[in-house]
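Note sheet for the following structure.
What follows is subunit A.
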Amino acid sequence: MFHDLGFEVAAGRALLLTGRNGAGKSTLLRVLALLTPAQRGEIAWDGKPVREDAEAWRARLAWLGHADAVKGDLTVRETLEAAQWLCAGGPPSRALWDGVLARFDLVPLLDRPGRYLSAGQHRRVALARVALSAATVWLLDEPAAALDEASRQSLHAAITDHLAAGGIAVIATHGDIVLPGALALDVGAFTPDGTVSLEAWA
Partner candidate 1 sequence: MGGFLSMGGHGAYIWPAYGIAVAALGGLLIWSLRARAKVQRELQDRGLDRRARERR
Partner candidate 2 sequence: MSRFMALVGRDLRLAWRRPGDAAVVLAFFVLAASLFPLGVGPALETLARIAPGVLWVAALFAAMLSLDRLFADDFADGTLEQLALAPLPLELTALAKCLAHWIVTGLPLAVLSPALGLLFGLDAASIATLTASLLLGAPSLSLLGGLGAALTLGARRGGALLSLLVLPLAVPVLIFGVGAVEALKGGDGVLAHFALLGAFLAGTLAITPWAMAAALRQAVE
């Protein structure tokens, strides 16, 4: 898929992964999330390989895959509360809860079962889950997919706030997210036959 690929992202910075479909953006994100084991290579946090304490690394992560993990039979409130209990082991703080729901305009949908929501609304619930989690590292796989313009703005704001608070974000995107000062990495450049193009380090 890709090899000899390396990068470093400091606190408060974002890394945008670009590249055509099948280049390996999602795979790279899954490798970072330890969902897919990498054949070779190392992921380090503060210089320490994460493999030594995978639980701690996972506790730092918030993951947004292609699928939104929204249950059809549960209401938005129940989905978010269950997710919050699962990762934080307790209910979310009142302020954070209200802030995130307002930002992603989910208050009117709170008591609606997931099966009546549109794809865009599902995506907003998934983004709210990421925002609610006190995760330092956000791994987002094409977060803006199926989002309308307004939701895209709130996504952009959420990421900017997260970075401002010293968080890190690694985002696979098709260029529909513009973040000033973000590192960009074209995963397609690290093709298997070993050709590494340096400008990928823009």
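Selection rule, in plain terms: all candidates are chains of the complex that A comes from, given by their letters.
A few notes on this one:
Note that in this section a residue touches a chain if its C-beta (ideal position, glycine included) is under 8 Å from a C-beta of that chain, and two chains touch if they have at least 3 such contacts; residues count from 1.
Remember, predicted model here, so these are calculated numbers, not experimental data.
As listed, 1 or 2 are all part of this complex, and the one touching subunit A is 2. Residues of subunit A touching candidate 2 in their complex: 30, 33, 35-37, 55, 58-59, 61, 63, 65-74, 78, 82-83, 85-87, 89-90, 129.
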